[in-house]
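A single protein chain has been removed from this complex, and every other one stays in its place.
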């Protein structure tokens, strides 16, 4: 089984980290293929960048020669999953949804801890779109930007663990979803601080993708995710190097 | 006052029709500037095309030399309005939201009649995002594609009026929002068939944009729609002719 | 165009202040006609007074010789708008709804800051009735009565600005609606304190009323707001001086 | 124990019928005092008439010399209960809410069958205000006006039973609330037709009022239903004969 | 009239206390029959114990020789009421629902104060199942276990009154439901501390059961609560002494 794991930003070191996380979770016989979009923001932290990431991810997947059995969109709160589902016959799994869906099997409510305050609404909307917001206790921001997480890992882990602990105590979350990736030891530290299960979206998505492929299930094509109708698309995709 | 009215697809005849509708509704002293994206689908009928439209509209507006006082995104159920709000200091009005918001002043509930069944979920999501779904009785599809509407206007009007009438009788709608544009006489025909007020999104958006400008109000920059943070955007915008 | 702006209480100085606000926002060619009910409370701060205001406003409008093109009900959280819509063929705009509807174009969520704590539930119910509560972050009270606002403007503005700031910080509001009128400089002070757009219901209502008239739209008469059926109304209206 | 049962309209034959229903349900020792407002519509079928009824009921109760231990507002879907709660120290029970609250103890969902289609939204709003709409399967209209119900009882019962049966079969209601009163044999006929429990609002309200008085409970005065603040009420109440 | 009041746990002193509360509220002519299950936990504080209580209560009622006119399930937040409704033709009243339903007639919102934090979700779910959660401001825990309440009544009352006061001030509750029973003077103390009406579930349930019997109403048998179908039940009920 071969799973594409597509980063939403154009920072290759983040793609690499995501790829390693995914590979660690993969079953024997699952090949993880990390993919970086050819255009877009170095980190995605808002609507403009998220919409751009949506189309960049779709074009990256379309440009991939294949074959592959499933696609994971590895961005927290980003747009675009529905478009991928239209374009592909194989299952598509978004890590925001994978984490929430997994968390719901572990506790009565979950919270997401993410990077910047401005991305909170994006995550809330994505959880709503996926039908996963009823048991979401809160989406909290650590206040650190995506690239800061890479630069000062200690401070990042502290800020994230602090918000996770407040989610458990104040918002009554029973599970934490980490809405930011690529940090070694983050999961363990948050478990230690809060005493609750901590779900990482990338690894959760790998297991869900494997499961869907294993069950022979893929996207319904009956209405919302039917393939795009044949039509003229002007000046697209762009002539990128 | 100068208002950009941006089409979401790349069919110039539709841009022209939208521009005429907007100009008819504009107050004396309001200049309507119709804009067509430089890339994207000739008609937008699904998620892939809608996401592409979102970025195409954003780039079209960014490429416009200005000045302008407000922007109207003239697509029904399309993504992207939030990104425009991040990029701009002037008010942004989406016609889906303008129609629904106006309809709520006219009756206890409203229905939207749109083109294809597959676009129904997109419109439902956009109304939710805008906080305008509580009084939405239904979103109904005429079954006709966007470009079919142009080709056989008689059949299009009949199909739309039929769904509007069913919305009033079966779904208890008291107002109809037309989720498809560019047809002469459509509004009058649906009023005649249903006996309820019919709201056209483009004209409603023009009045709302004028009102916001007149009141000196624009997008809040405090959190969700703060300007994008300075960062490296790789290979973007594309080198289009 | 001639717009009746009806105060909900019987304090003429408040009618005058509302009339001035409305006139300032009106387009050239719009005539604002302020109206004071002939019976009812000097200020409306609860359900008994609000119900009484509902019928007093309806009788004031019925007693007006006309003609007029639209009616604005200038009370925050008051009952009665639905009754006016039954009685009239012209559009009716409630300032509570006008403010919220306008705020939704400016940010992802809004809060209302009003006078007394006891009026919070009334405003919440009116926003629900209008389908405008989904993006309402909170309704907060300054703790000052309506007539106190007139008496000590400095203290009033401070108390209101304080609650507005807390709405932005604690409730994540991105826009503030002012649920109390008649104070010069209030809007500017709250903008200065919070950094977010501040919407005044009276001015918002004027623009919406003008827009509806301009678009040739009025209340749907198909069900909820059909004219009252012909019947005997005993001892009403009362023989007031 | 003495309970005022206030009709919402000015038709004394309806007051009498309501009074008889109430007296039949009352415990030994409970005295039912029927009351007719001194102004307002002969039947209440819409918002204008409902708002007028709200104030007429409040004035009728205020004009009553007392003493009484509880008040029942005997109108289906009418405004005003909150105002009565402000004015009085004794419990206030609305029959719309009494019926729904009782129905919820009898089945998983209930439907209301009322008179005219235009009153459906009023009932829906009142159930929402009371926190009783979650298990409401539907509000259906028989299409007959309130006074028609008195004139042709056979046709009325048939139309109501037909809608009740459809509520059970199509809307999955398990209990029926009768949103119209004064007909002999109506309850039995609807039970016979549908096989489900049928709740009459007036009798349900009597038992709830007796229970609240028996338990020594009355309206909370802490916020929403605090007594009106002392203030000047202009020209009110009206000098009615 | 004869009403079974079934404790959910196997501690007879609690059954006695509940029985006394019920008898105090009962009308002349109502006989209260307290019942203790023959198996299950000495106190119920979680899902395992609650599910066990559900079947223990059902078996206790089935084993009772009768006759009886109604059954009250006297546990706060416990499972099982739906099963009793299937088994019986007489009305079944759960005290969680009785308290909430009564509270809704007394104020715009209510809070429940219960024993341990872990029982909060159970109560929330039961209120949802009963359609009574819309006006629930909060469910708060005193932190004291059920049996602690018996052991140190002074500390228990203090802890409960403290949470009740916070519910009124912070959560805007206007009525308090006591989600724990058997303490003398508790209601009076919480009223004194908060100034709002305090509802005890056992006494509320007695009045509702009496009312339903008095009105000749019982559980709808049309779908959800139809009697169990005839079938083989293996090894059940257990051969208990």
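Lettered A, B, C, D and E in written order, each chain numbered from 1.
The working rule: a contact is a pair of C-beta atoms (placed from the backbone, for glycine too) under 8 Å apart; a residue touches a chain by one contact, two chains touch by 3 or more.
Quick caveat, the model's predicted, so the values are computed rather than measured.
Asker: Would you mind spotting which of A:15, A:43, A:73 or A:102 touches the chain that isn't drawn?
Answerer: A:102
Asker: With the missing chain put back, one of A:93, A:116 or A:144 would touch it. Which one?
Answerer: Selected residue, touching the omitted chain: A:93.
Asker: Contact with the hidden chain only, please: which chain A residues?
Answerer: 25, 27, 91, 93, 97, 101-102, 104-108, 128, 130-135, 168, 172, 174-175, 194-197, 199, 203-204, 207-208, 210-212, 214-215, 217-225
Asker: Mind pulling the chain E residues that touch the left-out chain?
Answerer: Against the left-out chain, chain E lists 10, 38-43, 45-52, 54-55, 58, 79-80, 82-83, 85-87, 117-118, 120-121, 125, 128-129, 145, 223-226, 228-229, 231-236, 238-241.
Going forward, only the chains that are shown with their structure count from here on.
Asker: What's the rotation angle, in degrees and to the nearest 5, for a C-alpha fit of chain D onto chain E?
Answerer: Copies differ by a rotation of 180 degrees.
Asker: Mind checking the centre-to-centre distance between chain B and chain E? Centres are C-alpha means, answer in whole Å.
Answerer: 53
Asker: I'd like to verify one number: the distance from the centre of chain A to the centre of chain B, where each centre is the average of its C-alpha atoms, in whole angstrom.
Answerer: 30
Asker: Could you work out how far the Cα centre of chain C sits from that of chain E, in whole Å?
Answerer: Using C-alpha averages as centres, the distance is 44 Å.
Asker: Out of chain C, which residues touch more than one other chain, so two or more?
Answerer: 108, 121, 128, 223-225
Asker: If each chain is a dot and touching chains are joined, what shape do you get: line, ring, star, complete or other?
Answerer: Basically the chains just string along in a line.
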